Each structure stands twice: as structure tokens, then as C-alpha cells.
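One structure, pasted below without further comment.
Every protein chain but one is kept in place in this view of the complex.
Chain IDs A and B follow the sequence of writing; residue 1 opens each chain.
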Amino acid sequence: MSTTERLGDLLRELAPQVLGLLLRRHGGFEECEDAVQEALLVAATRWPAGDIPENPRSWLVTVASRRLVDQIRSEQARRRREVTAAVREAPDAAVAPAPGEEGPGARDDTLALLFLCCHPGLTPASQVALTLRAVGGLTTVEVARAFLVPEATMAPRISRAKQRIRTAGASFEMPPPQERAIRLDAVLHVLYLIFNEGYTASSGPDLHRGDLTGEAIRLTRMVHRSLPDDGEVAALLALMLLTDARRTARTGPDGGLMPLAEQDRKRWDAAMIEEGAALVTDAMSVSPLGPYQLQAAIAALHVQAPRAEDTDWEQIRVLYGILARIAPNPMVTLNHAVAVAMTRGPQAGLELLESLDCDPRIARHHRLYAVRAHLQELVGEYAAARENYLLAARCATSLPEQRYLRDRAGKLER
Amino acid sequence: MKFLLNLYRRAVALPGERLDHEEFLATAGQAGELVSAHVFADPSISAVVWARDGVVTVTEGPYSQTPDHVAGQYVVDCESRERAVELAALIAGGQVGGVEVRPLMDSAGMEM
Partner (left out) sequence: MKFMLIMHNNPQIWDALTEEERNEVMSGHGPFMETVKKSGEMISTTALADPSQSAVVRVRGGVPAVTDGPYLEAKEYLGGYYMVECDSRERALELAALIPDAGVEGLGIEVRPVLFAGTADG
């Protein structure tokens, strides 16, 4: 790892801790968040190789506090006195753990920050952007690049999100216990969205988006450290690891998408699979069953089979059946149908798909056509399968998926 | 998701006529959904280029003669197709024949 990368990692690790401290002292999410961003930028330019201060966190807190004071001075003279007083009081006192060590409350701060950034008053896209900036310590430019939009598109998205948080009257504290489960669901969903955004991007112009999987895993690890007994948190981390383990095997030599069954299993990351499988096994033995545990368990079954034909489809079918009951959605039904086809025959799978034809959430979705085509191919209805592959290609809005579907249709031309 | 909003103009509309997009620009701009915008020159000064076995031919005028033509385009990045349609409705009045909402292709994809 290069020095620049190490510095970047350190700054991103410290970002939520510094923001948490500032928020607890001064309140005012918008101002504090801006101040921390500025401090991070200063650090990134002033701390060249090997020149990191002895206690980087208190350095950042001091600089961010100063920025905050400057900001408030120029914006709101009336609040000047109390804030300056608070900063003068003790810029370092509460921030004194040795370098690299976590201060008391650092974990809770990160969690409380995540709850704030994933506030229900925000759209998912804003939750994602704000989480990456405020908790992940990414700059607006980096977030914009990851989502392939200009900085000037991302900047108002982030500031609008911060304004919404203010108008919603949300504060920097843990949500009350009765709300916590729902709010945690929102946090996990945002982390999952960040992961997926990165996972779909594999190469070329989308390399920057690929970094998002690493960021999602890092943030989910932080939540897992704060809530080690929550089975769903552990399972989400497991699901990410088990999925990301396949990353390099997902594309063929020509850059085309490689389906799971045809991937070279030697290229899967064994260490990630081992960690992910252990996490989900532990979670399922102690926690009440939840959707992420089921998805992680299914992912584990897929990657633990030595060959595609060794996959325990019977077990996968049972797990999808439970998932369809506790968290029904058309994508789950789609996957359930594949598992049914692999165990009870493709015709049974096709019958299950029929229930989706009048579901407006998926009726015109390319994945429905693609799965139907695949099952028709298994039954031997090649002409119908080809038609559906072409229909799926027509509806796809992803270039590699479209190319894959068209190639599948092409193979049925003979 | 990114969408291209194609503004179709009635052929009868006079060139250079102003379009009122204040509300759209404010809404999409402040929400962080506006990516880019451009306005075309009149289609009559377009050219079409053909290359066959290394031989390039150029014809003057638009690619196809249609009653309505695209006068300008916006690219937006928003939550859903429904939201894109909602934004399109803000610019679909007046001299505009209609706004076509077209999804853009993503260069990334999931394993199938």
C-alpha cells in the first residue's frame, strides 16, 4: 500500500470520529460537516509522506473547530460567542487517546452519524451521497465521480440532504429504542445500495465506482463492530464478502459478463468466502432470522460448492421459500423460480414465473424475460427462449447485460 | 438512473423562440438531478456522414425529415422513471410538441 493510500485510509477512518466530536460539542450538522471536510482537505495536502502528526485526530478536531468558528463568524455573528467559548474551553481535552486508538464513544458516534445520514426524510440517492461524504470521508468530487455525474450535480444533492435533515429537526443522537430497528434497516439498505453500485461496475471507465464495494464493506465493518450481536448487520457484511469474493471471475477474457455457473472458481477469493461463511453461520445460530441472513446463506451455498453442478439447490430453494414469505418482492420470486426449476424441473419454475406477469414492478423488466428465456431453453423451447432473450436485451439498460443477453439469443439461432 | 429528455419542437415553431424552463432548472438543479443541457442549431444546417470501405460521403441536411424535430436535450440523474416523467412534465408545455424520456445505457452490469 502506498503512503498516499495509507493517508487516505487514515483520514477516512477518522472522519466520522472527528465529525461526531464536533457535533456533540457544537451541534449544527451542516456547519460541522463542512468544517470536517475542509479539515480533511487541509490534512490531505499538508501531511506528505511520513509527516503525519502524532495525534492526527486531535489535529483534525482543532483545525475543523477553527474552521467552524470562522464559518459561524462570517455567517452568524450572534452565535459567535458561545461557540468560540466552547472551542476555547478544550480543543484537545476530550480527544486524547493515543494515535490509532479509538476514543470512548467513537463507535457510537459513527453509528449515530449513519442514522442521521440515512434519515427517512431523504431520498435513497441523497442518503447514499451524504453517507459517503459525512461518514465515509469522501469529497464531493469523489462521490460525484463514483456516480458518474458532474460535481455540480452532486454538490446540491448533498446540501439539499443536509437542509432536509435540519428541517426534519433530526439531531445527532441514537434514535429511541422503539425506532431503532426500522432506522437500522434504512442504514443497512443504504450500505447495500453503495455496495451494489460498486459491484455492478467492474472495469474501464467505471473503475472509480468499483471502489465503492470496498467503501461499503469498510462502513459495514464499522457498524458490525458497534453492534456485534446484530445478526442482520453481520449477515450484510457476510453477503458483501461472499459476493465480492467473485469479483474478478465475473468477467470473461473479452470483458463480457460471466454467469455464476460458468465462472472459474479458482479465481474466487477463498479468504473472503471463509470469513463471510463464518459470519453468516454464527449470525444464524444466535439471531432471529432476517432477510440478509437468508441472502447471505444462499450466497454461501453458491460459493461453497466445488463445482456448479454440486450446488445444493434443494437448500437454496428452501431458503428462497422462507425469504419469499418474510420479505416478499418480485426479485425474490424470480430467484425462487430458478431454484424451483433446478430442483423440481424447469416447467415448475416457469409456472411460478406466471405470477409475476401482472406485477407492475417487474412485468416489463429484462430479468423476468431473461429468466423465462433461460428456463424455456432448459425445457427445449428454443424459439420461444430466443424471442425472450431478445426481448430481455431490448429492455436492458446495462450495456454488458444487453450484450450477454444478445449473445445468448445468438447461440440459439442455429 | 440517467435519462435523456428530448424536447420535440413543432416544425411550425419559429426558430429562436424562447423556452421557459425556469421551474425545471430550479427543481432539477437544486435537487442535484440535472447533469447537462444543450440546445441544437436548426436541423437544416446539419450534415450526415457515411463511410463505405474507406470512402466518405457527406449529405447536407438532417438524417431524416420529420414533422417535429429535437430542439434541445437535458440529461437528468434521478431516482426512478416516474421521477423523470415528473421532471419532463415541467418542460412539456407551450411550443414543445412533447418531451421524450429515454433511459441511458449504463456501462456496468450484474452477472445474469
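Everything that follows uses one rule, which is that a residue touches a chain if its C-beta (ideal position, glycine included) is under 8 Å from a C-beta of that chain, and two chains touch if they have at least 3 such contacts.
Every value quoted in this text rests on a predicted model; they were computed, and no experiment measured them.
Checked against the full complex, the candidates A:Q17, A:T62 or A:T153 give a single residue touching the omitted chain, namely A:T153. Not every partner is drawn; the one left out touches chain A at residues 149-153, 394-397, 399, 403, 406-407, 410. Considering the complete assembly, chain B touches the hidden chain via residues 4, 6, 8, 29, 34-41, 43, 45-53, 56, 58-59, 62-64, 66, 68, 70, 75, 81, 84-85, 88-89, 92-93, 97-105, 107.
The definition used in the following text is that only the chains that are shown with their structure count from here on.
Contact residues of chain A toward chain B in the complex are 123-126, 129, 147-150, 153-158, 160, 199-202, 204-206, 209, 246, 250, 257-260, 263, 367, 370, 397-402, 404-405.
Taken together, the chain B residues at the contact with chain A in this complex read 1-2, 29-36, 77-79, 103-112.
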